[in-house]
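Note that one protein chain is taken out, while the other chains of the complex remain in position.
Naming follows writing order (A and B), and every chain is counted from residue 1.
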Amino acid sequence: MGEKRFMKGNEAIAEAAVRGGCRFFAGYPITPQNEIPEYFSWRLPEVGGAYVQGESEIASVNMVYGAAAMGTRAMTSSSGPGISLKAEGISYLAAAALPAVIVNISRGGPGLGSIQPAQSDYLQATKALGHGGFHAMVFAPNSAQEAVDVLYDAWDYAERDRNPVLVLMDGCLGNIMEEVELPPMKELKDEDLPEWSLTRRNGRDWQGNITPIYTELILEGINAAAGDMYKDWEENDVKVEEFMLEDAEYVVVAYGIASRVAKEAILNLREKGFKVGMIRPITLFPFPKKSIKNLDYGKVKGVIDIEMTIPAQMRDDITLQVMERCPVYEYGRSGGCLLDDEGVYEAIYEIVSGGE
Amino acid sequence: MAEYKRSTLIADAPSGYCPGCLHSLATRLVSDVIEELGQGDNSLNVISVGCSALNILYWNGDFLSVAHGRAPAAATGIKRTNPERLVFAYQGDGDLAAIGLAEIMSAANRGENFTVIFANNQTYGMTGGQMAPTTLIGQKTTTTIYGRDPATTGYPMKMCELISTLEAPVYVARFALNSPKGVNDARKGIKKAFQLQMQGKGFTFVELLTNCPTNWHMTPLQTLDYMNTNTIPYFKPGVYKDTEVDEA
Partner (left out) sequence: MIQINARLCKDCKYCIRFCPKQILETGTTRNSKGHFYPIVNAPEKCISCGICATMCPEGAIELPAKGDE
């Protein structure tokens, strides 16, 4: 069985990645994710992997690009400002059809923003991780354990799709300590290396080449195939937690740290007789559209978007599925100010008790 | 020369380079040396952005095409995970000395065990001949139409000189490809760099002075003369660092 440990979210991410087969990490220091590269720096050499501290986020993601082309399970991590710098490399990963995992432990933005936790990168993560109109699967775990589960399997998705995978968490989840159950080390054999990888020329009679640039007709085909892939994700890969929806008159939509605070508030409101439920997207892309679209709007009187950022960034995605069948409300804190039990409780209470 | 046969590492077709382009000669030279070393199947060309990207359609060996200026970073990821492969980045002067300055200096400083072939033609050829960090003082480009003025654009960057100040690199040299002697010296330099890499010695850097007949607005033959009178006096060919001087 799994091995139980008490770990910081960031360290749990790194250990789970190693157990999931990650053998290359390059990163650049930025708060609040520093425990990730720090952990990898000693852990990867223990398992025969390589760690490089890049001269920048740009260099780091391009080191990952190189390692990924060799079929190595490779990863980089950063926080908002650094993810902006990695945007170039992430776009190239998508263009070159290379699997890799990128972790964003987000903080207040825009700009240098603040070093405190915030869910300020939803739009960047789900709409435009880089130029050129591509998407990556975006996972938003809400606990160290769920982060472990996501990281452990992240390369299975990335290699299946030959596309980068983004894990979006905030500085809270990266830094709180929780008990986690760690899965066993995945044993990856040389024969399991993807056949497109540039690893072994010997014995292969075809030219190995990987490129992020194409002639226009080929690129159009690649764009169309990507579009089909995104539709497949929506059919098959949506992960969502639906909580107390059966009789809900109000439905909170929240992910990551916000969902944990919201759940507390919902339980307290239930004790007072208010019928509140929650939809928690675990994949932000593909977004759990059906969960919101198929709510019983004969019963549901309002949907409440709770995020640790102002203005709410997920609201448009929610509104598109609600289709004006009920009001959509939003509540949040921002800039690095944390959502707290009382604030979230009061905000929901005001809506469900007919304050509007 | 006893015998010369065109390498099979380049396509059996004309390159994408303009007539008289020494980039084309540089590519051919690298392919010759790799074949001579028997490393054709083991080599991996990290192709950068600029005219060097024409090699995507010309290079027959394995390659990875990467973002502008990032070839040394990508090569780091490759070599750290696959140390047995012969890895080289092929970069132009805009790619290496401007947008990729952090990547090249840092890879050199880490002593990464791969080779960088640096084709310096003092202009951004692919985009139509804009000023590069290596453009000579007074040289006309589409963004310095009266000639490069150091008062606003500074001076041409000397990459061999810069890189040779670092502790880690084992071989740093510059050759001019505008004469048979220069080409033969370059061939030896490239071979030495690859051999040092194969021995695991560390970072090797070979700068090749090239031309751009199209954007210099000269005939190929005129560019060779221009290089003699202008380029070579500023970018002096020579071995700038060689920690393994008795070997190879």
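Rule of thumb we're sticking to: a contact is a pair of C-beta atoms (placed from the backbone, for glycine too) under 8 Å apart; a residue touches a chain by one contact, two chains touch by 3 or more.
None of the values given here were measured: they were computed from a predicted structure.
Colleague: For the full complex, can you list every visible chain touched by the one that's not shown?
Modeller: The undisplayed chain, in the complete complex, is in contact with B.
Colleague: For a quick check of understanding: of B:Y17, B:W59 or B:W216, which residue touches the chain that isn't displayed?
Modeller: Final answer for the missing-chain contact: B:Y17.
Colleague: Taking the full complex into account, what residues of chain B touch the chain not shown?
Modeller: On the side of chain B, residues 1-7, 10, 13-15, 17-25, 28, 179-180, 183-184, 213, 220-221, 224 touch the unshown chain.
We take it that only the chains that are shown with their structure count from here on.
Colleague: I'd like to verify one number: the distance from the centre of chain A to the centre of chain B, where each centre is the average of its C-alpha atoms, in whole angstrom.
Modeller: That pair's centroid distance is 40 Å.
Colleague: Using the touch rule from the top, collect the residues of chain B that touch chain A in their complex.
Modeller: 41-42, 44, 46-47, 53, 56, 60-67, 70, 73-78, 80-82, 85, 102-103, 105-106, 110
Colleague: Using the touch rule from the top, collect the residues of chain A that touch chain B in their complex.
Modeller: 23-24, 26, 50, 52, 54-56, 58-60, 62-70, 72, 74, 88-89, 92, 96, 198-199, 201-202, 207-213
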